[in-house]
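The complex appears here minus one protein chain, its other protein chains still in place.
Let's turn to chain A:
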Amino acid sequence: MAEVTPIRTAAEVALIERFEGLKNKLPGSGEIARGRDEAFALIAAAGLPNRRVEEWKYTDLRNAVREAAPLAERPADAAALVDKASAFAKADAVRLSFANGHFVAERSDLAALPAGIAVTPLAAALAEGHPLLAEMGKVAVAKGNFALALNSAFMMDGALIRVAAGTAVDKALHLRFVNGGASPFATAPRVVILVEDGASVTVHESHEGVGTAAYQANSVVEIVAGNGTTITHARLNAEQADAIALSTLAVTLGAKAKLTSLGAVTGGSLSRHQVFLAFAGEHSSLTLGGATMLRGRQHADTTLVVDHAVPHCDSRELFKTVIDGEATGVFQGKIIVRPDAQKTDGRMMSAALLLSETATMNNKPELEIFADDVQCAHGATCGQLDEDLLFYLTARGLPRAMAEALLVQAFLGEALELVEDEAVREELVARAEGWLGERA
């Protein structure tokens, strides 16, 4: 096959220039700097993913990203920016705040960390070559992914969190990402959470836009969970309406471990949330959920790759997408069952509710099964509100808008119920109600 040199777009050219100009200023040297170069080499070679790349077929970044925004400096008013955030405020949590991707110590509860939890700002960890950084980037099915590679090349700050063996924390860890500025910027924060054997932890992650300029966010949260760990995770994308927001959750799950993760999406003009999960030990279970609400011309992509590499693990995926206006939803879910992963039980469901005639949903569930003694199923549905149900509700006296809202809430509720923390669940339900209340 002939070698083809791709013609670079203006954004791609700018991205290369930015990396060359920044690489010596980004934190870390030695292995870390080499890692940045390797990650960026992938990006320089392939360019921005576009519709010809299978995994990005429905989310064409080359088309969407016309200009590569400069990497954000630490904002001078970082604390003030964080103070504009409101998400998950009622939940009992230890807060770690990030403004435009930079760790904000003065708005983080470092002094009040529960016993067994240690936090190092990522910029410091990178600069000192923290030994635990060796745990980064271990999820095989995430290797080569554009958003992850871009973050690996540019990661400027974030946090390295260690939850010591056997720790059981009653407070959640709240990763509070706040983005805002007067001119366009890009972010690349990374949070690495090492959960040692037998520990349990609740992680809440919020992403909010509070500024005026459009931005390009690209966050990565990595969780390396040991044996017998329990992790509950809830995530909110309430990014600014004109933001492009990429995000990745990469998880390695040890034996007899349990992870529940729910992602809610209301924000961003274009967003893509990726989950890469590798089962590394037997008898573990995973529950992934999603509740996405889109309107206007929003585009939101949820892409999962669940890698059953070992036997006796269960995975459940339940994703709900409600689409109004001219918005587009994307669900790509892949469950891989490796030859050794006998007795795998995997069930994936993506359901979309289209509230307008111009709404679009792209559903792509995939099973790749190489073992013979497994139970796997997937389903994808796409439909409108049931007119018979609406008649039933309106005939009982509910105005049409209320009847529609009740049915949409019920639709999303099944996913939102996965959130264990009551305050966070109630807030997500309230946000769904608020979203419905804004329907014209």
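Descriptive notes on the structure:
We adopt the following convention: a contact is a pair of C-beta atoms (placed from the backbone, for glycine too) under 8 Å apart; a residue touches a chain by one contact, two chains touch by 3 or more; residues count from 1.
The rule we apply is simple: contacts and distances are computed from a predicted model.
From the set "Fe-S cluster assembly ATPase SufC", "ABC-2 type transport system permease protein", "Ligase-associated DNA damage response DEXH box helicase" or "Gas vesicle protein K", the protein name that UniProt assigns to the chain left out of the figure is "Fe-S cluster assembly ATPase SufC".
Within the complete assembly, A:Asp388 is the residue of A:Glu106, A:Glu357 or A:Asp388 that touches the hidden chain.
Mapped onto chain A, the footprint of the missing chain covers residues 387-389, 391-400, 402-403, 406-407, 409-411, 413-414.
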